[in-house]
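Quick notes on the structure that follows.
Shown here: the complex without one of its protein chains, the others still in place.
For subunit A:
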Amino acid sequence: MPRLPLGDWTDSAVTYLRDHFGPLFDVISAVVSGMYDGLDAVLQAPAPLLLAGILAVLALWLRGLTAGVLAFAGLAVVVSVQQWDEAMDTLSLVLVATVITIVLAVPLGIWSARNRTVSAALRPVLDFMQTMPAFVYLIPGIFFFGVGQVPGIIATIVFSLPPGVRMTELGIRQVDEELVEAAEAFGTAPRSTLLRVQLPLALPTIMAGVNQVIMLALSMVVISGMVGGGGLGASVFTAISQVDIGLGFEAGLSVVILAMYLDRVTGALGTRVSPLGRRAMAAAASPRGTRLWKYRPQTSVAVVGIVALALTAGGMGVLGGGDEKAAVPEADDVGKGRQVDIGYIPWDEGIASTYLWKELLERRGYEPKVTQYDVGALYTGMSAGRVDFETDSWLPVTHRSYWEKYKNELDDYGSWYGPTSLELTVPSYVKGIDSLADLKGKGKQFGGRIIGIEPGAGMMKMLNDTVLKKYGLEGEYQVTTGSTASMLAQLDRSMKAKEPVVVTLWSPHWAYSEHSLKKLKDPLGAWGKGDGIHTLARNGFAGDEPKVAKWLRDFRLSEKELTGLEGAVHKAGQGHEQDGVRDWLDAHPGLTDRLAPVG
């Protein structure tokens, strides 16, 4: 069986598309991100509780008092766990994706309801879209649309389009044929038949499809959080990366609350907009049904309420004026408000150094924007020029595969911390095993497993190709693949149960301060010399911002400084990283001028 070079073809197709249709993708990207930014600005403007109130009135109008109260309570929970801004980002993302999906899905659904050929041709495409794992097209999506919300929105559209199309088609096909014939028999033109008979009767089914679209969009939130989509997805992603179960739950719960709110509201909207639904509702409203908890305001009352709250919100938003930044002294204003895009992966030293540079650049008059990514997405985004720089590349080993792939589009600004070390690690209660050589013959004890991390990590390749061989451990041990988060979770679990476990780990890592662990010695030097933590930037960044590039090239931190910085950031807590950095910088006067000298 000859190897079908399907992957290569796909690769060249993607490159071809990027090279020849770049402007088209830029336009799409601009439109989508424009929609997102606009909606997000509106949702972020009012005070959280006020907007929660507006949304609750909407629920009150659509579903009654109980729903209104529950909606407010749920949204208040989101506010109180400090996920509101993220929730509104997510809501914007979901709504934009949903609107675009519906705009595409409904006409497609109508078309395939009226044309069997279209329907037959569309079916496999829809199946493909729905079942292809989102990650597979998410990363190429970055090539076309850059990192940020857009590829997340596009991926969401691809993923949630199929049910939208299918439900529309189903809804229209379900309409009694005799009714369609009746319309025709009275001389109705085909388009009018669609508008007067088919769509109104298909509306409940179409709305069920819209509801599904929204739910699928929400389910894509985490995935888009990994490619810079931000919002609750980023919170969840951070939480799982750092095995922060508490934050994970809070962010996850916020997703659930949002989902329930959207589900109930769109469900009720479905009955509102469809004539049949309105009828059923009128029939259900018996004269005795006007008990308090069934109270639903008249449309006019609800509109007045929403407008009043919105005006208040708008007024407060204007008066509040947002959080003004302290003015940068003239002498220090190198950046003159120019924007710098910093990307990071949610590893502790990455977060700490990224927010350090955010603070430093702000103090120098720049407007830095930091965005969190999955490793693959970060490299892809930077190589496409969408991210200016990042500070957390472990080279030459850990991130070798990414570096090899993108080194032509990237500049290495050198290592700011090192050497790091890679190692296999066991809990300190595992007796009699102190070096890699000791593992031989003990495979049974560990179930023959070494808990690994992401399969793409350079460390994994090295472990499999070199380390195991040198110590004669091949065959006896299998390296499991997963993620850093799953490795840490497994470590945690084994330690709770006091079971023997061996994991791949590296220093510096917070796990060493959290748990009592033992690094296995490497007498044969199989892991080689340790990685340095490098700063990488996109080609051309040094030309655009020579000053920043120089600062980054000169950037160094000692071990004491790095642990101190990480500690301060950790103490300030998620969402307040920059405050931690400020405290730390305040405690180290002169550091700002050392790291980012104005002269």
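Note that a residue touches a chain if its C-beta (ideal position, glycine included) is under 8 Å from a C-beta of that chain, and two chains touch if they have at least 3 such contacts; residues count from 1.
Basically, contacts and distances are computed from a predicted model.
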{"item": "Chain not displayed: protein name in its UniProt record (\"Glycine betaine/proline transport system ATP-binding protein\", \"Acetolactate synthase small subunit\", \"Protein arginine kinase activator\" or \"4Fe-4S ferredoxin-type domain-containing protein\")", "value": "\"Glycine betaine/proline transport system ATP-binding protein\""}
{"item": "Hidden partner chain, touching residue among A:181, A:474, A:514 or A:586", "value": "A:181"}
{"item": "Candidate in contact with the missing chain, chosen from A:41, A:73, A:189 or A:260", "value": "A:189"}
{"item": "Given A:24, A:41, A:73 or A:276, the one touching the chain that is not displayed", "value": "A:276"}
{"item": "Interface with the unshown chain - residue positions in subunit A", "value": "176, 178-179, 181-189, 192, 197, 200-201, 274-276, 279"}
